[in-house]
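Comments concern the structure below.
Every protein chain of the complex appears in place save one, which is left out.
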Amino acid sequence: MKKVVTFGEIMLRLSTNQGERLSSANTLHMHYGGGEANVAIALAGYGYNTYFVSKVPDNPLGKGVCRHLHGNGVSTDFLLSGGQRLGTYYLETGSGERSPHVTYDRKYSSFSEITGDELNFEAILKDADIFHISGITLALSESLRELVLQAVQTAKRLGVQVSFDFNYRATLWSQEEAAAAIKPILPHVDICSCGELDAIYLLSIPKARSEWDNQERLVYYYEKINEMYPNIAVMASTFRTVHSASHNELQGNLYLDGKLYQSKVHDIKPIVDRVGGGDAFASGILCGLLEDQAPAELVAFATAASALKHTIYGDCSQFTKKEITRFIEAGSGRISR
Amino acid sequence: MKKVVTFGEIMLRLSTNQGERLSSANTLHMHYGGGEANVAIALAGYGYNTYFVSKVPDNPLGKGVCRHLHGNGVSTDFLLSGGQRLGTYYLETGSGERSPHVTYDRKYSSFSEITGDELNFEAILKDADIFHISGITLALSESLRELVLQAVQTAKRLGVQVSFDFNYRATLWSQEEAAAAIKPILPHVDICSCGELDAIYLLSIPKARSEWDNQERLVYYYEKINEMYPNIAVMASTFRTVHSASHNELQGNLYLDGKLYQSKVHDIKPIVDRVGGGDAFASGILCGLLEDQAPAELVAFATAASALKHTIYGDCSQFTKKEITRFIEAGSGRISR
Amino acid sequence: MKKVVTFGEIMLRLSTNQGERLSSANTLHMHYGGGEANVAIALAGYGYNTYFVSKVPDNPLGKGVCRHLHGNGVSTDFLLSGGQRLGTYYLETGSGERSPHVTYDRKYSSFSEITGDELNFEAILKDADIFHISGITLALSESLRELVLQAVQTAKRLGVQVSFDFNYRATLWSQEEAAAAIKPILPHVDICSCGELDAIYLLSIPKARSEWDNQERLVYYYEKINEMYPNIAVMASTFRTVHSASHNELQGNLYLDGKLYQSKVHDIKPIVDRVGGGDAFASGILCGLLEDQAPAELVAFATAASALKHTIYGDCSQFTKKEITRFIEAGSGRISR
Amino acid sequence: MKKVVTFGEIMLRLSTNQGERLSSANTLHMHYGGGEANVAIALAGYGYNTYFVSKVPDNPLGKGVCRHLHGNGVSTDFLLSGGQRLGTYYLETGSGERSPHVTYDRKYSSFSEITGDELNFEAILKDADIFHISGITLALSESLRELVLQAVQTAKRLGVQVSFDFNYRATLWSQEEAAAAIKPILPHVDICSCGELDAIYLLSIPKARSEWDNQERLVYYYEKINEMYPNIAVMASTFRTVHSASHNELQGNLYLDGKLYQSKVHDIKPIVDRVGGGDAFASGILCGLLEDQAPAELVAFATAASALKHTIYGDCSQFTKKEITRFIEAGSGRISR
Amino acid sequence: MKKVVTFGEIMLRLSTNQGERLSSANTLHMHYGGGEANVAIALAGYGYNTYFVSKVPDNPLGKGVCRHLHGNGVSTDFLLSGGQRLGTYYLETGSGERSPHVTYDRKYSSFSEITGDELNFEAILKDADIFHISGITLALSESLRELVLQAVQTAKRLGVQVSFDFNYRATLWSQEEAAAAIKPILPHVDICSCGELDAIYLLSIPKARSEWDNQERLVYYYEKINEMYPNIAVMASTFRTVHSASHNELQGNLYLDGKLYQSKVHDIKPIVDRVGGGDAFASGILCGLLEDQAPAELVAFATAASALKHTIYGDCSQFTKKEITRFIEAGSGRISR
Partner (left out) sequence: MKKVVTFGEIMLRLSTNQGERLSSANTLHMHYGGGEANVAIALAGYGYNTYFVSKVPDNPLGKGVCRHLHGNGVSTDFLLSGGQRLGTYYLETGSGERSPHVTYDRKYSSFSEITGDELNFEAILKDADIFHISGITLALSESLRELVLQAVQTAKRLGVQVSFDFNYRATLWSQEEAAAAIKPILPHVDICSCGELDAIYLLSIPKARSEWDNQERLVYYYEKINEMYPNIAVMASTFRTVHSASHNELQGNLYLDGKLYQSKVHDIKPIVDRVGGGDAFASGILCGLLEDQAPAELVAFATAASALKHTIYGDCSQFTKKEITRFIEAGSGRISR
């Protein structure tokens, strides 16, 4: 069984009922989530041997994280325990024209204060096939930036493929800071989740011609990135058309061997919960690569996985490969009985 | 007051909250339902004297079935008590592109093991105006197939109109089995819920020309069925366009005296719960026939009843004739205050 | 800080869960609301010094009203305590084609039996900038009609601007009764919420030419009203296209200095709760007037406030000016994190 | 099957979650209840043919009453529809030392405004075995007092046994008013639920000697009542020791042929819901009388029925005779599996 | 890390809210549980390497079982997938005098139809320290009786300690059947959960003298059992005094090397959920044995674990060794902050 390791922060998410404001809520729903944990969970659900590397406090919330990961089949052998607190965010669920709203309370988290000597990536990454990280971790501290750099170097040395998701969050850092932190990582990356905005604002690639369509523009950016970082064999992203908080269209893009493959456009309405939609897509890409799926099927699979994620609560995808494949075949919405 | 008798299985339905998967659910909603029970309930709500004939176990779930039927005005004078268990199914509520998913646990139910000597249809059908059954019952056992045949023969002898809903379920039996079981029933049927797929796959009617539109095709099939079974005076069905699990379009069809009558197309979004939508339509047809409604009004009524059913939880229609009529007149969605 | 006074009834609203009928519900959600209270709350949220004048019983429900008002920053210095009961209504939540349905139980309420000597409007309106009332109060009793007339006369004498919302409810009174009661008030009104139907049926203005579009027709009616009541400096209303109970389009209109200003059309789907949408619009208009906003911005603000209200449960708007402004700028539905 | 008729008001009960105050609640639980309806439901559950005579409004709440009664097997053949509103009360659930608190909103109810010509007791009481009423109805209006008097006279004429529950409520009327209204009824009563306080304050029986114990005092009062009204063949009541809102002790008393029979003392903790506990006791008494149970068993049955009622939510007893008998035999609290 | 293997059935439990009857419930809570699974979970929580051996259907409920086991740290490497259905039971929660009531729907379960060739106990039990089973499995089929016998023989051969819990359930089989099935197992058992009733009715040990106290009687029975089965090194049981469904007293007994050790008496009120209390005790005994705890501490630990289980919902204990130890030290009920 192939082995996947992901490294990043997992947070407590506390979300309101639909149609309620956080400031007047009485009840909150608890979920645990974070990009890298979500990817680990999705890949465990697809049958891989997955490890989530992180740090959570030694309290009931840290224990809750473990239950969540175990229940979803992810190993916590390299999940550290200790530190001050679990990063937390409050999600005011959006609806229609009203956007969801996130209130972060993630500072001073156990993960953000992790130090290099706490983790032995040599041991962690042994025999791994893929090591997945994201830009969010780089944003959290100087020390984490160094740690990630060492980890990806170790990965390359051990022959582990490195998957990197840009995941730029404007609330965490500026574009300049992000660019400075991401660039040293990219020469070690094999699989990369990034899109047009990342190319322009973080990699300083000149804007594509405005008369080009979406697809042409994306090919242009991916070619440019490939020129800069020929080591990046796979690039992936989604086009998301946000009609409202309850209605998005989603199309997946996969760039492989100089060619762009696109999924059909999923019309997602109503959106039950879009948090984690990008992670479900990234997981689908990794799954397809691990299985040497043909590119067109691969991007169809990853996008379908993402679309399905939007229909359930919680950050992580809970669908098996069989369910996703059947979903692609059966079309949408018919009752199965 | 006119009397209607329906005979079939009623099951416990356990459904998830929206946006939750059955495999990770913590809470389930309980409803009781089954096609023939749903028809009995709808007709009781329209003011008829209705009896639901079936068998449920002598335990709290059997008692729950009785409460459900009584609360909705259906007589349980001919509801047997005994046997092993109540047929059960789990409904994972769908949303948008994600289909609802049914997990059946209905084997060995009290109803499926009913035997002929437990029911005296002579007494049950005395003075009845309509006797309603469906193909699902035929699928459950050889013994039930015989029982239904005897029952419809008794009905005809007593001058009771027989209503039959094909209700083909591929998870229960093959098309060949279904065809073999349904054909002996049809010569006794007066009112029949069936559609294009039933005509082709169960009655082996050659496919209509592909250039015909929906309406022309349906007329063709109904004419063919009428040639085979001239006793069937009324045929009805719906055209359902499934945009997603949350959005269907629905149009009702009624074939009477060689002529097809169609309702307007209802645009149903969001769908709250589509289980029982077909039963609500069938009930509306029977109600209209009992009242000698004009065909165009009749099909409008039945389709409106079905559309309204999609907006509430549970298998059965809870609307009065007055509410349905007012809905047809007022158009949709305006607050009434 | 500017001072706003509103006078009217506040009721207990008991609403069903989505997809449930009132007749078979087990649980109801409690909210308190009423047009004038909703306006007071919204304006308190925008930072004004607001007073809600009314009467509630001296029991836990009356106390609940106070908590609701205080929690939303409205002063209850002029809220009387006493009388028989709190007016109540039951709201069966609609969905898709099925309209919401209101069951009133508001007779004999403490407010409806208020008498003139219980309130000293001289003191209440002192230093106020705006006094807001609606046609609903006029419908409740002869005594209230007199009281309102005295109140608006007092307001005018004290230099307070009078805002009047027609808010015609056919279940409360006939058009003739409404017309007779409203006409004596109008000569004292500065700001008026009314629309085409009010103009035709309550003010007997001849119908506009049918070939005119919505906008032209509205201008015609507003001009006519201005001829009759030149004192009315501002008129406002919304165009609401009801696609279903879950989907409306909403556009705001503002008539000022003989000119019509219109907001963009908001596409509201799904509607979480449309009760109070009109009050949120009226509050937005009053807020903009108090702040001397430019008319185009003003109507955009008021309509956005109304659109946002449709996305949360409860009768009242809980959005700050900053949130509404950001909503206008950011466009709809994007997650902010 | 024996026939029982009860006549009285049924109300909507809206109750808070445990540990919440009504003035700050967000959600309420709906139940329908009233002493005479509760008795009808319990007796229907015991297998009798029961009719509840009352009046409810023609709205969804009136329909909810019908569903409640039907679901519990009670006939609504003599349930009138019309009038202004359904009597309502709000129940703030108590806990430990904190008492439950009732806020009434029952004035102007459809039942309270019932008139004599709406009901034909001659037809209603035909072939009945028992007619059950309570003092609450007498408290509601002069017209109801007359109606009840005529009804009990009719009952006696038709040979129907009359059961009367004093049910004195200080919030509804004074002791003087109650005494004046009850006394004309008593000469027609066969079975009577009343206790020490009723004897002293409503029937003006001199207080028993203080050195007597509970049992001796009760015998004294029952003898005195029997002297005054020798027609009363059966008297029953409970001793309730209120340790707290969550803990009561309950003992049943039955006075028959000059002798007092007492049940064991039930230790009820925690109390889930004590509303309707007295009605469950009264129903048990009537059931035992209809079945000619031996007095000691009868009072044990009635008290057990009442004790069980305290363990479930809602006003009415939902236990079968078999369940109550098994409860008496098995003792309390052991899991049955 | 020591390895524990348990083998038995796991079922879906569907339980009502407190104060509701199953026959009128609308919502059910889902838990998964079964004696041997509960023991595996508790021991996983104490830090052992545990395996639960069973069979569940290949459907979402079977997947739910896996999530439950994984989330609690139990390996499913030997959990078979297939068969017809998941055994199910409905739990009507008791309260005070009213007992909880179980409605079984467990026939035809995947586990009950397991066959001998599906499991290789040689491989399963390799390197195990303890193999735990219970009498319930023996009750389910002849084939399971044979399978268990082979399994315990294999265990002995491999040097694995065998733990057996009598767990007699009268609803599953007669005392004679149970005795016949259990006796062949006992010669292979090292650790045994059994009590006075098991000794008398299943092992036909003559009743102890009635003048002896509980403790003396238990010692007598354990001595007798030890004479019959000298291989049984450890016996354990609890004394449970059932005051009501909400209040039990619980004392643990441990018989080791001919001596009885008893815990303090825990006063458990209110009982939140007593299902699984016995399994928590048995797990505590096994934990103590694995750690060579002194007998007095061991029985204190096991009984405390059981007492704590009664305070949380669900069948399984969720407490760590540290929490249980702290609970023993700190005494009960003080807030820790």
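Worth pointing out:
Letters A, B, C, D and E name the chains as they come in the text, with residue numbers starting at 1 for each one.
We take it that a residue touches a chain if its C-beta (ideal position, glycine included) is under 8 Å from a C-beta of that chain, and two chains touch if they have at least 3 such contacts.
Fair warning: this is a prediction, and the values are worked out from it, not measured in the lab.
For the chain left out of this panel, the touching residue among A:Lys3, A:Lys55 or A:Arg85 is A:Arg85. The missing chain, though absent from the display, is touched by one residue of D:Gly19, D:Pro230 or D:Gly258; that residue is D:Gly19.
Interface residues of chain C facing the missing partner chain: 67-68, 70-73.
Interface residues of chain A with the unshown chain, by the touch rule above, are 14, 21-30, 59-61, 63-64, 67, 84-86, 88, 90, 92, 101, 103, 105, 107-108.
In the full complex, chain E touches the omitted chain through residues 71, 266-273, 307-308, 310-313, 318, 327, 330, 332-337.
We take it that only the chains that are shown with their structure count from here on.
Taking the definition of touch as given, a chain qualifies here only if it contacts chain A and chain B alike; those chains are C, E.
Chain centres here are Cα means. That of chain C falls 46 Å from that of chain D. Looking at chain B, one finds that residues 21, 23-24, 67, 71, 101, 270 touch two or more other chains.
Under the stated contact rule, the graph of chain-to-chain touches falls outside the line, ring, star and complete shapes.
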